[in-house]
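Below is one structure, written out as structure tokens, with a few remarks after it.
All protein chains of the complex are present and in place, except for one that has been dropped.
What follows is chain A.
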């Protein structure tokens, strides 16, 4: 048994648009080990989003293999993919994607609703624990429009954590947030990572990528660079160095 969470071998993805074939991924290979904090970077059109959909089991490769926790995704049916997403992946989106007019607690409970093995009491307990892990005690009954952007993203992270996934998959999770809040979220991510969570973070901001342990650079549907971050920054320190008078 390896401790590889993701194993991507020569993955290709082609889309047929009318008569033309668009090759979004042209053979991508890399692994992610348990406990890593990997950023996937790339400019728009580099195949970043396609790769993300693939990693999130929302899409299947045209060619190549993708093993998630030793399961070959390509061989699974739609319903099996749904189950895989439910148990192994925690999504964090740029636009938070919380259900409107639904309390934070209910939003966090949502993934567990689709797991019939979990009782309603266990569901609630785990949702409360997840919200406490993202430091949102006392906000359980708040609906998304009663929460700030940063708080909403933390609810979304709690939702991603609640099913105890093997990997958290974040898509531009800080894209809608200001610098200070972004750093707060990254600090939370780093905390989760130090506690052993594997995180794959898609972004186009080099600034954010510096907080991770490794960066995979995509360009034109291929891996251009795959480097360990030597000068890893700590979000807590970055936060402390921000001028205090930011919010007035």
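Here is the rule we go by: contacts are C-beta pairs under 8 Å (C-beta built on N, C-alpha and C of every residue); 3 or more make two chains touch, one makes a residue touch a chain; residues count from 1.
Note that contacts and distances are computed from a predicted model.
S.K.: Per UniProt, what's the omitted chain called: "Putative ABC transport system permease protein", "Hydrogenase 4 subunit B", "ATPase" or "Ion-translocating oxidoreductase complex subunit D"?
M.R.: "Putative ABC transport system permease protein"
S.K.: Out of A:53, A:176, A:213 or A:229, point to the residue that touches the absent chain in the complete complex.
M.R.: Only one listed residue reaches the unshown chain, and that is A:53.
S.K.: Tell me which of A:30, A:93, A:140 or A:234 is the one touching the absent chain.
M.R.: Touches the omitted chain: A:93.
S.K.: In the full complex, which of A:116, A:138 or A:196 touches the chain missing from this view?
M.R.: A:116
S.K.: Name, in rising order, the residues on chain A that touch the hidden chain in the full complex.
M.R.: These residues of chain A touch the chain that is not shown: 53, 56, 58-59, 78-79, 82-83, 85-87, 91, 93, 97, 99, 101, 110-111, 113-116, 159, 163.
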